[in-house]
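Apart from one protein chain that is not included, each protein chain of the complex appears where it belongs.
Coming up: chain A.
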Amino acid sequence: MTTVTVQGVSKHYGSLTALDGVDLEIGVGVTGLLGPNGAGKSTLLRCLATALGPDSGSIRVRGLDPAVPAQRTEVRRRIGYLPQNPGLYPNFTAYDLLDYVAVLKEVTDTRQRRAEVRRVLDEVELTDRAKTKVRKLSGGMRQRLGLAQALLGDPELLILDEPTVGLDPEQRMLFRALISRIGECRTVLLSTHQTEDVGALCERVVVMSGGRVVFEGSPRELAGVADGQVWLSESPPQGNTAYWRNADGLYRTVGQQPDGAEATRPSIEDGYLMLLGRAAIAEVVR
């Protein structure tokens, strides 16, 4: 079932084109938005979260149009948003902060609000930190608190902008487990630079480049983009899309076959590199 439909959405900041006719459909489960800096991921997420109005095109969240003020409020009742820099008030305790956001989310009955705060604290495993000030929480805990505020009101659509950035491997693993559990019954759209996040979490992946969607499919299909174009060789190749020296001392190449190289199985990262290489070429030709 489709939760979000995006049709021909464009957004400009002065002469800079952040989104250039984006078309997209997103359903229940975890969808990863992958792309380099400046690809338009955050702008798209901000448009979906109603933090920004697109210049043209249409967005529908469960059929509701955020461009219409009354429907925008209804959309906001159905979404949870974790921005890239959530700016959680440092002097608030975890409980106070969630209580405040719950008020913003129209949970006005005190008893109901407290139950909701307890529920999300439990969901992100921060119950024992309820009385801790935000500034004293670790980076991972702060990120989980950010997720908790997004979960208040049990939203159908969760929009998470770079939720795993700055987390150490252990925290990242915890966070992934949390998001995959949440994504079992909700629509989760998360942006990331990390292809590992996509492989570990996402049923679907959308790759953006230059404000456009350049790929939509499963992580396996993204890896498949580089099928037959990933090579291992003992010496550095010439004139290919990308290569690097791996832990075994072999050169991994994405693109044309270097002399004496053997084909190897592509990863999501290989597909991503291959795709962005093509997109860059296409942009030059256009």
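The rule is short, and it goes like this: a residue touches a chain if its C-beta (ideal position, glycine included) is under 8 Å from a C-beta of that chain, and two chains touch if they have at least 3 such contacts; residues count from 1.
As a convention for this text, contacts and distances are computed from a predicted model.
**Student:** Refer to UniProt and select, among "Membrane protein", "Zinc-finger", "Glycolate oxidase iron-sulfur subunit" or "propane 2-monooxygenase", the name of the complex member that is left out.
**Tutor:** "Zinc-finger"
**Student:** Can you say which of A:76, A:176 or A:212 touches the chain missing from this structure?
**Tutor:** The single option touching the absent chain is A:76.
**Student:** Among A:9, A:30, A:49 or A:206, which residue is in contact with the omitted chain in the full complex?
**Tutor:** Hidden-chain contact among the options goes to A:49.
**Student:** So which bits of chain A touch the chain we can't see?
**Tutor:** Against the missing chain, chain A presents residues 46, 49-55, 66-67, 69, 72-73, 76-77, 79, 81, 83, 85-89, 92-93, 95-96, 99-101, 103-106, 108, 110, 113-115, 118, 127, 130-131, 149.
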